[in-house]
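Got a structure here, written out as structure tokens. Questions coming.
For this view, one protein chain was removed and the others were kept in their places.
This part shows chain A:
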């Protein structure tokens, strides 16, 4: 297996762990730039009214919906990674006996979390863009 492909490594899809990894990286980058440069620097220091009015345009809503969907996936998958690294979900690599591909981490708790994660991610994919498009402005 070739290594050291730089960013090209992200797109080498082999199994669902690699797919999660790719989405995790892309969503992290998107959220970093969206939050730091758009929501914080531009909103707080350049023109809050311009940001508020742009948020109401279709383009602003698409960016916000994308941010929220990415946030949901990034959080769910990040929590899975934390559970694995802290030893809560104890998985072990299961290798294909013939194909030379990286082993998938398998355990019952990991499988259950994966299923829950996919269900919540699908709900978030529908509910969060709906809220951005049709949800009211929060005025306490």
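A few remarks follow.
Keep in mind that, in the parts below, a residue touches a chain if its C-beta (ideal position, glycine included) is under 8 Å from a C-beta of that chain, and two chains touch if they have at least 3 such contacts; residues count from 1.
Rule of thumb we're sticking to: contacts and distances are computed from a predicted model.
UniProt lists the omitted chain of the complex under the protein name "Succinate dehydrogenase" (options: "Succinate dehydrogenase", "Phosphate ABC transporter ATP-binding protein", "A-type ATP synthase subunit A" or "Type 2 DNA topoisomerase 6 subunit B"). Touching the chain that is not shown, out of A:58, A:97 or A:136: A:136 (per the contact rule at the top).
Per the touch definition above, the residue from A:19, A:44 or A:126 contacting the chain not shown is A:44. For chain A, the list of residues touching the undisplayed chain reads 4, 6-7, 9-10, 25, 28-29, 31-32, 35-36, 40-41, 43-45, 55, 64, 67-68, 75, 78-79, 81-82, 85-86, 128, 131-132, 135-140.
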